[in-house]
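Read the structure below first, then the notes.
Just one protein chain is left out here, and the rest sit where they should.
Lettered A, B and C in written order, each chain numbered from 1.
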Amino acid sequence: MSEKKPNVALFLCKCGANIAEFIDLKEVEARFSGGGKTMFVETQDLLCSPAGKKNMRKALLNNKPDVVVIAACSPKMHEKTFQGVVADAGINMAKMQMANIREQSAWVTADKKEATLKAIALINAALERSVLHDDLHPRTMECLTDLVIIGGGIAGIEAALMAASAGRKVTIVEKEISLGGSVIKTEEVAPAMECAPCLLAPRLSAIRDNKNIRVISNASVTDVLGFLGNFKVKVRRMARYVKDSCIGCEACFEVCPVTMKSGFHLGLGTKKAVSTLFAGSVPAAAAIDKAACLHFIDGSCNACATVCPFQSIDFDDQDEDIEVTAGAVIVATGYGTARASDIPGLGSGKIDNVYSMPEFERIAGSNGPYGGEIRLKNGKPPRSMAVIHCAGSLSDSGVSYCSGICCMTAAKAGELLHKKTPDARIFSVHDRLVFNGPQQHAFYEKQIEEGTHYVKTAQLRSICLAQKDDGIEVSAGDFQPMTVDMVVLSTGITPPEGTDALARILNADLNEAGFFKADHPILRAIGSSIDGVYLAGCCASPCDVATAITRAQAAAGDAIAKLVPGRKIELEVMTSTIDETKCAGCKLCIAVCPYKAITFDAQKKISVINEAICRGCGTCAATCPGDAARAYHFTNQQIMAEIGGLLHG
Amino acid sequence: MDDFNPTIIAFVCNWCSYAGADKAGGQKLQYPSNVKLLRVMCSGRVDPQFVMRAFRDGADGVMVLGCHPGDCHYRNGNMKALRRFRLFERMLSQMGIEKGRFKLDWVSAGEAKRFQETATEMTDAVKKLGPLHLRGMVEREVA
Amino acid sequence: MAQKPKVAFYWCASCGGCEETIVDLEEKVLDVAAAVDIIFWPCAMDFKYSDIEAMADGSIAVSFVNGAVRTSEQEHIARLLRKKSGLVVAFGDCAWMGGIPALTNLKSKKEVFNRSYCESPTVVNPEKIVPLENSVYQGVPMLLPKFYETVYKLDDCIDVDYYLPGCPPTVKLVLNAVTAILAGTLPRRKSVLAPDKALCSSCDRNETKPDSMVIKEFKRVHQVVADPKTCFLAQGIVCMGPATRDGCDYPCVKGNMPCTGCFGPVDGADQGARMIAALGGIIDAEEEKGIDRVLSGIPDPAGTFYRYGLAASLLGSKRKEKAQ
Partner (left out) sequence: MIKKISIDPITRLEGHGKIDIYLDDKGSVDKAFFQVPELRGFETFVEGRPAEDMPQITSRICGVCPTAHHMASVKALDALYGVQPTPAARAVRETFYNLFMFEDHLLHFYFLGGPDFIVGPDAPKGSRNILGVIDKVGMEAGKKVIEIRKRCRDLMTHIGGKPIHPVLGLPGGVAKQMTEEMRATCKAFAADAVAFAQFTMTAFNDIVLANKTYLDIVLSDVYYLETNYMGMVDDKNRVNLYDGAVRVVDPKGKEILKFDPRDYASVIGEHVEPWTYVKFPFLRKIGWKGFVEGKESGIYRVAPIARLNTAEGMATPLAQAEYERLFSTIGTKPVHNTLAMHWARLVEVLYAAERLVELASCEELTSPDIRNMALQTPSEGVGIVEAPRGTLIHHYKTDGNGIITQANLIVATIGNSAAINMSIEKAAKKLISNGNVTDGLLNMVEMAFRAYDPCLSCATHSLPGTMPLEVRIKTGPDTIVKTIIRNSDGSELTF
């Protein structure tokens, strides 16, 4: 507060008839003219019009008030506009306060007298608070421009390539030993029926050859500190016992005596204790499964090491903690699927030839356990198949929502079998169907033409599978039971395992479904609740490959646009601050800060706000029991004055 | 007392409730002029001191309006407000201030109608309760 | 008149603990006695005011007034003292914020009389006799001062220059104040003569408080055996430290009991509202039910957060119908 009372200029806007018709502006003007309350009061037709702004500017330059109060429309409409005008007249933008007499009085109060009185109260409140305003100045900060991408599926890969192409250094952190994510486990991408591995192959090699991209595989993110433009990401790389010099020649595979179920094949196929994820993977290097390897169990075997032409086997490899700095983090952790075995009645795991969709994708995959040959347990190709839609979805027990993409995948499953065995009988047992847009819909029609029976049931939940001599009987109350060789359960899409943990590490919010919550569902679907943490692919919500890639591109693009080498980033102006002389270091503000912007300075024994992270919500100011935390532009004094103004206007 | 014309202060968060009020304005939804708005960035910014000051300075009722749970622009400021005012309300009732005079509620940016209804209901409720007369108390016996 | 500055003490509604602090100055009291001329006025003032009124205004250098104002007599004397004194210092919580007696502001005068004179288990009072401002006893008129509806802090009645916090103020604080007065090194008028910072800043248990603290359950002091080293809040025990002014050297905490807030709020804060806001913010519960479960550990918010300062809270007193 300055010693001498600041001079206040008050502008009243008629807003055409919008305000003038409902509020007696003459009376308002009279109420605030003279009496020391204001320096001058000026009524204009349309303040936001070029003429209005020009007049305002003139009045400001002539009278040089310290503070400007504008009684007009909602600040959400024109706060920026008028901040510009006053700034243009050499007055700090924070020395302008709007009184929203249009939306809050003129338009909502029938009685003109009442409307006028309310307008007077609102203006009075604005006056009372505005004289206490302090200048605010835009603040900027140097920023890092590199990216860390969590997840090396198609979305992560796409984002990495895009950022790298813009010259940014990118680090991909992948939990598997090689990139590829879910798409690499898929044979084809519907409805275009593009070969998924073929989509990936060129991108994988591009990644391998790109100097700007570093891949840390067999690794996970253990901690993330910082904020947009300045993140520290801690990564733990698990030992793989094979050096990067390995090119994946597979020479060691033959000599490895240990055969085990392959996770890549979801247990349907096998691999050796030393293996790569798939042929031609990036990174190419194989890895040793320590739990299964005889060398580690009893030291009895050394076969791979002896046979390796590149001396790449390294039994002494250790887990390693790596710290990476970046300006932004892109989350591309993909999705999981509902566990079919959890679904009652559908006998997954108990009845032969009942598969979940991911399992079927492996079976159908040319890089799968059977080289892409769709077959039953007995090795014969299925003559008939039933796909159960929404398996475990739309239920309180399993996935409560519609994933929106499984119907397409279900149809694709039929198509895959149809291609291999054109006369196979295919049933699609469903309640509701979701096919978005012309391509998907056309694909659905094609299935019907090709003879797929779309069987509608209202009793999805009570579908029951039973092993019969001639196959698996699929029955529910309301359709003719069918007996088929193979049943595929179209399971719903869930957040991938570890999402909760990662969200905690990132301090980011999740939505009800457990996916990462978007900063704004419409305006900013690729932003998380944390500035500088982006969402690409399925981690925000289930989507098809095309959307996943689009999101990846959008996320990378937004990050690239925000973080430009040599350019500073603008920071929130209305942040909060802590008065060092008053702070007792009671720490209570630290817990309430939604952005972890407050930390405890052990030397000074006080709390400190990192104004680069602070978004100015003011919760700390409302919390501080010692009156040390202060929210710029919303200080206790200003708000108290506003209250007084409203009540005594 | 039909002629009793209460004053009600509503602390509204910038992102949801203030916008909701703007929308009510845009749709010309009429509500009692007794309700006067005060903008804060987040319902989590509303310090119980503000509410007490409003009562002391002559408000007959006070509302704090924020985003619906889960929709807070600042993640969970509204939940902090909820917890705070849960405790605060118990103190208020000890101080003899009736429940109906204070209200914490959620109004989203889209809920113009809900804003109108909330404002109207609050005004009716406070009208029924009559003047708070807190200043009557503060007008002390001491000269 | 002695050349030594005259210092007066007066007690309104108080317990005598503030005077006891003076006695606790021990040997130092002799130094103080040497430096100033301590005079006590109640006698002369209580009844016949003429000789005080005869004194020149401001002829008392400093008046230390302790106790809250509950009766017309106390108010009258406070006013007279103000008139005659250069400085008036509100000595202790009762004078500064109403103190413990201000908890009566949660009750009405009627309730006080009923409880004390009619409904107590030992009172034998079939005719429901209660003390009266004017009564006639055995043909003799008897007078008692007016008993107000509400307890007031001193500056509700008179202009106060400085405030000494505490229930009672500590010896150290009193000596500092007296020294400052004698040396003429008082801070700006209206100051509270103690650090403008919260207690946690000096409490040695603060370092045991986790940086980011949430509270899952509030425990009442009798429900737990408090660890003698750990921050009380960290143990889920309400400690007023964060919302209470520093300067007492936290004797209660050293006695392994939480701060109850007797040094009042820091400048510009309402102690109770502040504590409610702070504790409310860190409650670890989502929906109403859960929150209420946590809050059940604070059965008496008003009495807990305004233990010594109800008269100084923004609400001041339980709401009463307009005083006729």
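The rule is simple: a contact is a pair of C-beta atoms (placed from the backbone, for glycine too) under 8 Å apart; a residue touches a chain by one contact, two chains touch by 3 or more.
Please read all numbers here as calculations on a predicted model, not as lab measurements.
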Contact list for the unshown chain, restricted to visible chains: C
Full-complex contact with the absent chain, from C:Ser59, C:Ser135, C:Thr179 or C:Thr230: C:Ser135
Sole residue of C:Pro168, C:Pro265, C:Gly280 or C:Gly316 that reaches the chain not shown, by the stated touch rule: C:Pro168
Residue in contact with the excluded chain [from C:Lys4, C:Lys216 or C:Lys254]: C:Lys254
Residues belonging to chain C that touch the chain removed from view: 11, 13-24, 26-27, 29, 33, 38-44, 46-48, 51, 70-71, 73, 99-101, 103-104, 106-107, 111-112, 115-117, 119-125, 129-132, 135, 137-138, 140-142, 144-145, 147, 167-168, 220-223, 225-226, 228, 251-252, 254-257, 260, 299-300, 303-304, 307
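Quick note on the criterion: only the chains that are shown with their structure count from here on.
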Far-end chain from chain C, centres as C-alpha averages: A
For chain A paired with chain B, centre-to-centre distance based on mean C-alpha positions, whole Å: 34
Mean-CA-position distance for chain C and chain A (Å): 54
Junction residues of chain A, two or more chains touched: 592, 619, 622-623, 636
Residues within chain C bordering two or more other chains: 269, 274, 277, 281
Complex interface listing, chain A residues touching chain B: 74-77, 100, 102-105, 107-111, 114-115, 117-118, 121-122, 125, 509, 512, 529, 574, 592, 594-595, 615-619, 621-623, 631, 634, 636, 639-640, 642-644, 646-648
Chain C partner contacts - residues on chain B that touch it in the complex: 44, 47-49, 52-53, 55-56, 79-80, 82-88, 90-91, 94-97, 132-134, 136-143
Chain B-facing residues of chain C, complex: 69, 75, 106, 146, 148-150, 152, 156-157, 269-270, 272-274, 276-277, 279-281, 283, 285-286, 288, 291-292, 295, 298, 300-303, 305, 313-323
